[in-house]
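With one protein chain withheld, the remaining protein chains of the complex are depicted in position.
Now for chain A:
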Amino acid sequence: MQSMSLTLSKRLSNSKPLFRISSSLVAHASSATTSPPPPSPPVPSPSALNSLLTAPWSATQSRGITLSGSDIRVGNLIGNRGRAHEVLKLYRPLEGTGKATLEVPPQSVAGYATVATTEDGAERKERNSGLSKATKTKREQLLKATAVASLLLIYPNTYSLLFANFFVFWHLYAGIGEILADYVHHEMTREFVMISLRLFLIIALKDVCLNFVFV
């Protein structure tokens, strides 16, 4: 079974990047801070024992994780001692053992890497929240329509009453729909209430038209 070592990426200037102790265990010098991924895949040192004697402190600093190579892909989240790390890059040397570099962005929430961009262009899709541009544009359109409706009432006649009536009820429907979209998470229940609300508002629209236009 092919094995892969996952290590936190941090290289000190006076130390070699990685050195091999055994065929499946890879030790390295690491720390908790973040750094960009190395420009080239690290190569194992020919003499593991010599490196270990040169820098004996590096064994206690080891944070390596050994996982099956076929289970790892770019974008996966891996839990390591209560912290979540995201796989940013995979190295697959010819000799059969693979390595991956993990990075925790500085601005991310502790314990969870939210968004990371890799050189492969694989980006995590953000949730379409209410503050995104599309939703804001739709809300602005509604507010403009309602402003037009209030301006229409300056000219008291049948047509201004009809248009103002329509725009106000449209605004009511969109506003309540947005509230339901935020708080009612079951889609069938939300659709049921939205259809009932639409029928109710259509009847109310008709009643207001009859009472104000055909007075």
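Brief remarks follow.
As a working rule, contacts are C-beta pairs under 8 Å (C-beta built on N, C-alpha and C of every residue); 3 or more make two chains touch, one makes a residue touch a chain; residues count from 1.
The rule we apply is simple: contacts and distances are computed from a predicted model.
One chain of this complex is left out of the view, and of "AP complex subunit sigma", "Cytosolic Fe-S cluster assembly factor NUBP2 homolog", "Succinate dehydrogenase subunit 6, mitochondrial" or "L-type lectin-like domain-containing protein", the protein name its UniProt record gives is "Succinate dehydrogenase subunit 6, mitochondrial". The chain that is not drawn here is touched, among residues A:Ala145, A:Ala174 or A:Leu197, by A:Leu197. One chain is missing from the display, and on chain A it is touched by residues 156, 184, 186, 188-189, 192-193, 196-197, 199-200, 203-204, 210-212, 215.
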